[in-house]
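The full complex has more chains than appear here; those shown keep their coordinates.
For reference, chains read A, B, C and D in written order, and residue numbers begin at 1 within each chain.
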Amino acid sequence: MADFTHFNHEGRAKMVDVSDKPETTRTAVAHSSITVNREIYEKVTGNLMKKGDVLSVAQVAGIMACKKTSEIIPMCHPIPLTGIDISFSWEEEEADYRLNIETMVKTKGNTGVEMEALTAASAAALTVYDMCKAVDKGMVIGKTYLVEKTGGKNGDFKRETPLK
Amino acid sequence: MADFTHFNHEGRAKMVDVSDKPETTRTAVAHSSITVNREIYEKVTGNLMKKGDVLSVAQVAGIMACKKTSEIIPMCHPIPLTGIDISFSWEEEEADYRLNIETMVKTKGNTGVEMEALTAASAAALTVYDMCKAVDKGMVIGKTYLVEKTGGKNGDFKRETPLK
Amino acid sequence: MADFTHFNHEGRAKMVDVSDKPETTRTAVAHSSITVNREIYEKVTGNLMKKGDVLSVAQVAGIMACKKTSEIIPMCHPIPLTGIDISFSWEEEEADYRLNIETMVKTKGNTGVEMEALTAASAAALTVYDMCKAVDKGMVIGKTYLVEKTGGKNGDFKRETPLK
Amino acid sequence: MADFTHFNHEGRAKMVDVSDKPETTRTAVAHSSITVNREIYEKVTGNLMKKGDVLSVAQVAGIMACKKTSEIIPMCHPIPLTGIDISFSWEEEEADYRLNIETMVKTKGNTGVEMEALTAASAAALTVYDMCKAVDKGMVIGKTYLVEKTGGKNGDFKRETPLK
């Protein structure tokens, strides 16, 4: 049975020693979403044709938060990220619309980037909420989870079916 | 029909002018959750009796992230928060366990603290994920949403029934 | 003759005491620019029709840097900004094109926001450089200066003619 | 007997609600020091005549860290500081030299600035260590403590005799 690695012999949190882990290319993909009503959906997608739009602000927010991950998650190692990308897609969900957010993060470092991918996805979803909350505060950020991870000695991870 | 307020006349994002909004006491309550397997549940709750534990790290993470909200959410105003609290509760969910996270944020400022409450909830959930991911990367962060908001001229908001 | 106010009796820098200055509405407008070649101009303006573009990233960068001003400028007071806006306009300049950047910042605080407006303008210009430097590293960020300032006991400031 | 105020009903840390505390002028003075050998003393004080010196870097570091206090101390409220000053004085201590560091912080806010003054003093001392550690790593940062505090409903505090 795997053990928690984030605790020291006094039972208190520590930032795990990764000095002996190899520097390899590692990737992680995470997913989040936000469900909005039709009015917001139309405004957001209508703005896509304009110069600025909700999704491009969310994109920047996700990327910048990704780089802040080790400041937000206490036991996360600061690592030099080598690539971050975020993509969006819309899906109808009964009377509402769900914006799917998928983030992809890469590093050449000695620890994985799962938290970076998850943090980017959360920040992008929160930013969409912020940009649209003047219209409706009832939006709901959907399930947020790791989709895939490669690299590192603990093996890869892949979630076969998307969650709603 | 309410308009997006985060865009200027060129269609680009701006940080809305709130100079004329009154400085009043405002509160917001947000909810998130994370579903973990039995092994993690037992380890986390078992640690509650020890000196350090997953939830106290998540608590600190949520509070510190809350204070960083205007650095994470691009169009959020920096405001002096006057109080932040986070509480946790466990619930069985079929074979798994859901940790409910509820955040409460207060300010005496000229804009609301919905984003601060939501950011605190997300950061707390992400931190639980980080602390437990050595055991299982399949954990899922549940729906994240605003529960309640008071203060400010736009009226209060209250979600009547909790979401799963 | 006005004195430097940022030094203490030992001749060392201090953050000036503004406790007794009134909390009033204060605004500042600053200007910067960046001159780019025709190829970059065409790519940037061509992208305006797409979902994301250089200028919307620069807009977000300027706003976020503006909120970081007191972390970047050592003797700047941290103040709660109430509004930030940035606008862009293009101008031909011989064979090249100059992107003018104008920032407007507001606060209800006890010190002015000149540095916030200037920092936002610089960050927006630097971001345009970053986004376009794969095409040409010879871009030049133009003069950066205060255009206008209102509020506060020291009187208003207005630069009558724009600088190139 | 006064109670810890930084814990919620679950026994976990919270950022105390200060919404009802009055906004008044509050000050705090803190003290730290660092003891260095004669070689470092002579180099540092000799540099005082030059354009840059160890103490002016430490001064800037203390002021900037002071503004970061609520990012460093988890349960600290973010408050708009209105003034920060730091002064230095040297004292012989047997074969060595002690640099005394005194910080003074002011706010017009609804909570005190003790932590801000202490954080500024610590950061200034740490910076002196950093600037001089190529010469000797045996420097010792001395006792760090609150000297005085005014403002707020809990009354003033004053330590009568300096500590070594």
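By definition in this document, contacts are C-beta pairs under 8 Å (C-beta built on N, C-alpha and C of every residue); 3 or more make two chains touch, one makes a residue touch a chain.
Note that the structure is predicted; figures quoted are calculated from it, not measured.
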Taking the 4 displayed chains as part of a homomeric complex, how many copies does that complex include in this file?
6
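Keep in mind that, in the parts below, only the chains that are shown with their structure count from here on.
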Would the interface of chain C with chain D count as same or different, where same needs over half of all numbers used to appear in both copies?
different
Based only on mean CA positions, could you tell me how far chain B sits from chain D in angstrom?
32
Residues of chain B whose C-beta touches two or more other chains
10, 12-13, 60, 64, 68, 71, 74-75, 80
Can you give me every chain pair that touches, using the contact definition above?
A-B, A-C, B-C, B-D, C-D
What part of chain B is in contact with chain A in the complex they form?
1-7, 10-13, 39, 43, 47, 50-54, 57, 60-61, 64-65, 68, 71-76, 114-115, 118-119, 122-123, 125-127, 129-135, 137-146, 149, 157, 159, 163
Touching residues on chain A, where the partner in the complex is chain C:
48-49, 51-53, 55-57, 59-61, 64
Residues on chain D engaged by chain C in the complex (per definition of touch)
25, 55-56, 59-60, 63-64, 66-68, 80-88, 106-108
